[in-house]
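Heads up, one of the protein chains got dropped from this complex, but the rest are sitting where they should.
Showing subunit A:
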Amino acid sequence: MLNRLLGPLLVGMLLLHPHDVFSQTPTDVPLSALSSYTLTYVPAEAVAVKRLPATVGHITYRPGDAFEVTLPFAIQQFSPETLDGQWVEKGQTLAYLDGREVHHFFDEAASAESLFLLTKRHYERNRKDIADQVIKLPEWLAIAQAYEQAKLAYEHTRHAREWLSETDNGVALVADHSGYVEWLAGASMSTAGQPLLRIIPGQALRLEVAVSASQVPLITAFSLPDKQCVDPLTGIRPAQRDEQYWRTLWVDLASDCSLRPGQTVRVEPIASFSGWRVPGSALMTLDDQQWIAVLNNQTLELIPVDVRATDAQGVLIETTTPLGGRQVLNQSLSVVQGYLMGMGGE
């Protein structure tokens, strides 16, 4: 009986001043007024993050972390065994090299080693002599200088030799560290001393994303939806360069994402969010305000909400009313809307 009275009363009020009614207070709806309809409810799901539309990020590395390979000789023939961006293990052949200076280098290295061993023996022998003051200091200085020069020359060639190996197929350029190969574009093989490649250790990889300046305060992380990386990205740091509308963010990468430097990837910025997820069918608009209807004993309590995003599972909302454990109407909400607008009443 009460419901029968309430309905027309409400309708009358709405017919007189519908906007005033809505803009002042939300109105509860008795369940009995909707008795013919199927009403189903879902619990509001607490949500801590929301995803922004996907954008593009670039995989790069922290400057200085890469090993750069520079060969002290000119190369005439170059047969790469690895691709740009490929992961290589230490000792893996990167390329085969050929050329006069390649072979000369091995001679030079052998010569440097012989010279180093010779000067070393000479140096070792004379160390006692100088201690016993058998030889004069100027003579000792000449011996030591020759030794140090031979040693330095030898070390130079030895380091270069560590990248090189003579095999049946020729001279191999071998990885000295594990990491991603970055063949340096534009490197001149015919000139000695030019950087040829870099080996980028896995830990050095970073994700670089240029985002709108307006979104920077919102973003707390990035997700790589195509890589199935579950929350792999942390540690957002602003990059050095700023542009008028964009800011570049650097993000540490987890190692299990199988990303390669230079790669362009689809990323979803993730923003922190403190709200709830409800189905789209649980949301209605009345008088410029969006509402959900929450079961409260034998009535539907209307709660104003602000919609913040939509995802595949529903709508993300914020409200000042705690929704934990509350049942939200997700079917026949339009009739609640019509009821509040005074429809169906005569």
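Methods note: a residue touches a chain if its C-beta (ideal position, glycine included) is under 8 Å from a C-beta of that chain, and two chains touch if they have at least 3 such contacts; residues count from 1.
To be clear about the criterion, contacts and distances are computed from a predicted model.
The UniProt record for the undisplayed chain lists the protein name "CusA/CzcA family heavy metal efflux RND transporter", from the options "Carbon-monoxide dehydrogenase medium subunit", "Peptidase M75, Imelysin", "Acetolactate synthase" or "CusA/CzcA family heavy metal efflux RND transporter". Among the residues A:Gln133, A:Ser214 or A:Asn297, only A:Ser214 touches the chain that is left out of the figure. In the full complex, the hidden chain is touched by subunit A at residues 7, 12, 15-16, 33-38, 51-56, 210, 212, 214-215, 245-246, 264, 266, 268, 280-281, 284-285, 288, 307-312, 315, 331-341, 343-346.
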